[in-house]
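A single protein chain has been omitted; all remaining protein chains appear in their positions.
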Amino acid sequence: MMDNNSAQRLPGPQAGAVKFTMLLAGVVLLLMMVFGFVMRAAQGDLLDLDPAMFYQLLTAHGAGMVGTAGLTGAAILWYFMGRYVPLARGVFWAFLGLFLLGVVLILGAIFIGGYAGAWTFLFPLPANSGGVWGADAAAAFLLGYVAIGVAFLLLYLEVGRKLIAAYGGIGGALAWPLVMGKGTVEDAPPPAVVAAMATTIFNTIGTVVGAAVLASSLVNLYFPEFKVDALLAKNMIYFFGHVFINASIYMAVIAVYEIIPEYTGTPWKTSRVFAGAWSLVLLFVMAVYPHHLLQDTVMPAWSLAMGQIVSYLSGIPLLAVTAFSLIVYLRKANAMRWDLASALLVLGVAGWSVGSVPAIIDGMISVNKVMHNTQWVPGHFHIYLILGEVAMAFGFMMWLIGKPEHKAIGGFNWAVFSAYVLGGAGFTLMFLISGALSVPRRWAVHAPEWVLQSQIATGFALLVILGAAMFVLRYLLGLKHSAGR
Amino acid sequence: MQALLASLLVVVAGGGLLWQATDGGQALTAESARRLAVQRAPQPVSPFALETMSGASAAIPDARGKVALVEFIYTTCPTLCQSAGADMFRLGNRVREAGLADRVTLMSVSFDPEFDTVERMQSYGERHDADGALWTIARPRPDVLPQILSDFGVIAIPDRMGGYTHNVAVHVVTADGRLAAIHDTGDFEGIIAAARKALR
Partner (left out) sequence: MKRHLRPGLAAIIMFACILGNRTLEADPVLHVLVQLPLLGVCGALLAPRREWCWAQGGFAPLLAALFGIAFWMLPRSIDGAVTFPVMTAAKFLSVPLIGMLLAIGWRQAHALLRGFLKAQTVSMAGFMAFLFTHSPVRLCNNYLIDDQWRLGFGFLFLAIGLAMVWTIPLLFNARPRASPRTRAEPMTHVQSGVPA
């Protein structure tokens, strides 16, 4: 079993590369938040934004945020897996290079080519822009995704093969012997390895499916005689998108498993329930995606029923692996020290769990019929992204620059943290309220009676941005400080 | 280093091969390649004689100096030829509207001439309101059929249900016997434009 005390001082392999990646990610997150702010302000009539620009920003915000969430998750995965298995350094640089290539292509497609078909590139939108953008812009956008997909594939192949070799196959790394009652807790791989193996598997599958639908869409752009089946494409895209964004959270949670023990002094061990829950998560994450398609009445009924049932069920292992096991763990631990890093990490788990509640509500077919195209949907996913994934990423960043003695949270830090939580909660709550009032999502211009809601949300968004800006600034200063040391 | 050079070479050569094989990224299927080739350079077709549904004789290229709009069918076709027949009827109307009725002729040519007798052609023509003047149904002599199909790039294969599956299109043939364009049967604008061009 890994000794947590020594791990505290052991830098991951490539700490520098990971730190650099997190800096990039922090800056991009801020920029994308500003895009979000501008969109919400435009919906609130606070500024005059050309609707064409709104949709470009929406596309950039969606793709940029999802991509950056994935990037932070991947950096966390890489950093901590480096503690357990020897990872090839070149792979991370290749990952980063391909990822950045993808970003350049995507930004070029949007802001030079004018592509504004949303991050979901649903067929046939990329090909049918009505003259707003050309096939080349759409193709650049899709190729950007391909580059990012290849980047992730490489990363997962390296992590996957090393874990498989070190822990005796996929089953070993997922702690199946323990699940089946054969192994002992002492022999089981640590929680971080279980989580890493599970995400590696489902996100590799997601990437493979994504690549197939990307290739089809690309061919269709240039050879319209090759028709794409819209429903199948939608299924594949949502499978890929759903799995990808989930993977980013499941990778980020590795930071919680690895860092929180430093604050409690008690090792976090893989229990039987924990391991079993992760194997279920692995299946559920992939089986639940049809809940995005509940409004497609042409979908086979069984798949929608599966989406609904799994979306109820997936709440259980999700809560078991994260919230519940965190609570159990914290209760067993003697003491917990709070600083910005640990507070953000625990916030991340809380936000993620809370965010799953409105998600499950939306996953009910009867609710979905009325809610799915409302702001209820951005409402639920902003909870577990702003207060979940991104909080964990910021927590990881704070830990990366933290000094071993961990200054207790207080004063200014406390204010920044509160601003972020309050802003995030208020902002997402406004989305949920608007959604419950049937305000549609993805509308550049809002009806007069919705404007007030958008304005209030804009205010909360500002708080989030202020909080996030402080985190990034602190991180930057912390990096400088540690470089000086 | 050698490996890098070799890889680069492969990429360049491979890219060139695919570029060539798709006519510069324009045609992935044999059908689109056939249309593209004709559009780039009209191709001569060997002249052949036809017997029409009224028993009269006709020829391609048209002896009266008209541009011929030719499609290939078989009269017992249950699917594609029927919808293509409807398209031909509408195409005829478009040709009249465009004022080209006296300079263009529409011809549905059977690729099953042994089976498609004059009577069968007649009943097919009646079903689709072919007037016999602007648009008629006709069959070639069986022995010249292979040559015709290969000139026009038409492939008909048995569909295991007693019929044929075949590529369906309108072929624009100039008065001097060159295949100048190939369009979907419903692409009226494209066909009329091609006919105008062929008349010039």
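A few comments on the model shown:
All chains are identified by letter, namely A and B, in their written order; residue positions are counted from 1 within each chain.
By our rule, a residue touches a chain if its C-beta (ideal position, glycine included) is under 8 Å from a C-beta of that chain, and two chains touch if they have at least 3 such contacts.
Please read these numbers as outputs of a predicted model, since none were measured by experiment.
When the missing chain is restored to the complex, the residue among B:29, B:83, B:123 or B:147 that touches it is B:29. Residues of chain B in touch with the missing chain: 2-7, 9-11, 13-15, 17-18, 21-22, 27-33, 155, 157, 159-160, 165, 167.
The chain not shown here touches chain A at positions 1-2, 84-86, 88, 91, 150, 153-154, 157-158, 160-172, 177, 183, 187, 189-190, 193, 204, 207-209, 211-213, 215-216, 219, 225-229, 232, 236.
In this text, only the chains that are shown with their structure count from here on.
A separation of 54 Å divides the Cα centre of chain A from that of chain B. Across the interface of their complex, chain A is touched by residues 25, 28-29, 32 of chain B. Partner chain B is touched in their complex by these residues of chain A: 219, 222-223, 225-226.
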